[in-house]
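One chain of protein is taken out of this complex; the other chains stay put.
Entry: chain A
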Amino acid sequence: MGVIGKRVAYYPGCSLEGAARAYDVSTRIVARELGLELDYLEDYNCCGAMESKNITFMGTLLLNARNMSLARKQGHDVIVAPCNGCSFSLQRAEYFLQTDSKIFERVNALLKEGGVDPLDKIPETYHILEWFYHEAGPQKVKEKTKRPLRGLKVANYYGCLYTRPHFYARTYSHAGGQSEEARPRRRETADDDEHPYYMNALLEAAGATSVEFEPMHTQCCGGPHSLSDEQVSEKFVMMILQTAKRNGADIIATECPLCHASLEMYRHRLMMKGVPDVDVPAAYFTQLLGLAFGYSANDVKLKDNLSDPLPVLKRLGLA
């Protein structure tokens, strides 16, 4: 604990200021309760997500380098992002900037040309879940819990990019079987790569029960294709929702606005088609933590969730 720092640069990403407002609001609540401080990254730009990198390599690096430069300007060595896509993009940029000095020099020159301070140092990027776990941890969550989520069966959905790939997220790979020395970039704070458990631990500390959800907890929701390749996304979401439902989940906890949107959108479409066992609602894990800390459903913006977790939570007396 205490590796990352209690005060960090907060990169919300575009969707947290729009459709995923609930995640932003609840994240701030949870951070405040846990005694952590988020320093909003002023005038940031889009990270390019999963889309821009397929169009332009250098352009995507530049987009992320600009955000890194903003963080440096605000005096931070650490950026925390609540979105899997954003943290992936920043970590990807970190990887290429660190491993290739030519790219680093070129990016710096281009930043200067674009009127942005060049990078004197490459800040590290963490997912917000990792930060909560390492700077506050389950113990602190337990202390702060006023209204335990007793009886709530949660399927913890991590999505694909939270621990992957280990080149960027710097997790330890179970598959590679390489020695410690061969992995100089491994990160102490990273979650288990194939069996992540940070969200389970935090929500269980708040009184919830985790249901069996492997291997769907890191199965892709088809997010980057959720608009352009509807058939694949629909199938993947169906598999995720049905596994959750059949293992007895009341709710799916998410930690990425893209996964969340994809789950909600396709849940609705699957229900319209009459597919069985897909009616599990989704909520951000921060919303659930906020409820446990004694905040009301209105405070954590539960009404923003299109999949409507309110009835389930009300039934259990949690909202």
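Keep this in mind: contacts are C-beta pairs under 8 Å (C-beta built on N, C-alpha and C of every residue); 3 or more make two chains touch, one makes a residue touch a chain; residues count from 1.
Convention: contacts and distances are computed from a predicted model.
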* The complex has one chain missing from view, so what does its UniProt entry call it, picking from "Heterodisulfide reductase subunit C", "Ni/Fe hydrogenase subunit alpha", "Cysteine synthase family protein" or "Phenylacetate-CoA oxygenase subunit PaaJ"? -> "Heterodisulfide reductase subunit C"
* Which one touches the absent chain: A:76, A:164, A:187 or A:245? -> A:164
* Sites on chain A contacted by the missing partner chain, in the whole complex -> 14-15, 17-19, 21, 43-46, 48-59, 62-63, 66, 88, 96, 100, 103, 110, 113-116, 160-161, 163-167, 173, 175-178, 193, 219-220, 222-225, 227-229, 231-233, 235-236, 239, 261, 264-265, 268-269, 272, 301, 303-304, 306, 308
